[in-house]
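Of the protein chains in this complex, all but one are displayed in their positions.
Let's look at chain A:
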Amino acid sequence: MVRIIGFFVGLGFCLVLAIAFFTGAYNHITNPPAETAEKEFHLHPKPLALESNGPFGKYDRAQLQRGFQVFKEVCSACHSLKYVAFRDLRDLGYSEAEVKAIADQWVIQQPSVNPDTGEPSTRKSLPADRFPAPFANEVAARAANNNAVPPDLSLMAKARENGPAYIHSLLTGYRDQPAELLKKFPATKTPEGLHYNPYFPNLNLAMPPPLVSDGQVTYADGTKATVDQMSTDVSAFLAWTAEPKLERRHAIGVAAFVFLLVFSVLTYMAYQNIWASKKRELANA
């Protein structure tokens, strides 16, 4: 009985699937999916070699400090970094006093209340504070940015496929719309206020090119600030903000791996040893 019912259930599903298959195939042949500009002109990120890549990767402290400088002087004008606190900057190699100074001198202040009147006000940041957002709320962000909200950057390097490389490619990927794209898809001309960038999924991005000229940032360590250098540095910095425990993770991972390797070898030998008596007995039988 189960077999008969099952047989007909199976036949039913197969029949419906066959109808779906042939309908789909027919539609696919008679009405092939239109080519889209996104499919044809979207580029995958260029590979980016960072010190933190690979199982033994560590952050390059000097690079993170440079990246932080780019964030501070360029990105932070529009983008928040709400999951990172000033105290976390100690990981970048800054001293306690330096962190205190960075927090104190941060241009945007922390929302607060006036202790005397209870009125909303602001105060200077402390190392324990997280980075204050440049806009008070989403409406303010939209109003200032042509109706686009600049996303928070804390997790950007993990929120995109191949994050750090994506950020680097995006920052250096702005260009004029290729003529062949306009020829093939005239309707996809980049609208006013958007910017063509083949690394962005739909090719047109609200963010204007943030890194435009060499020397836009004057690095404290004297490194020559080319656009590529600044973009690489800030990508490394954002890799850190997304995964601040990476070095710890790698170090513990290596130790755990070695421990388990020894453990596995020992358990394998124990296994062979325990079963060996069984095999000897056969030889003697």
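Following the convention adopted for this analysis, a contact is a pair of C-beta atoms (placed from the backbone, for glycine too) under 8 Å apart; a residue touches a chain by one contact, two chains touch by 3 or more; residues count from 1.
Note that in this section contacts and distances are computed from a predicted model.
Peer 1: What protein name does the UniProt record of the undisplayed chain give, "Uroporphyrinogen decarboxylase (URO-D)", "Cytochrome b", "Amino acid ABC transporter permease" or "MBOAT family protein"?
Peer 2: "Cytochrome b"
Peer 1: Which of A:113, A:139, A:159 or A:212 touches the chain that is not shown?
Peer 2: Touches the omitted chain: A:159.
Peer 1: Using the touch definition up top, pick the residue from A:49, A:97, A:187 or A:274 that touches the left-out chain.
Peer 2: The single option touching the absent chain is A:274.
Peer 1: Could you list which residues of chain A touch the chain missing from the display?
Peer 2: The missing chain touches chain A at positions 2-3, 6-7, 9-11, 13-14, 16-21, 23-25, 28, 33, 55, 83-84, 88, 151, 154-155, 158-161, 163, 201, 242, 244-245, 248-250, 252-254, 256-257, 260-261, 263-264, 267-268, 270-271, 274-275, 277-282, 284-285.
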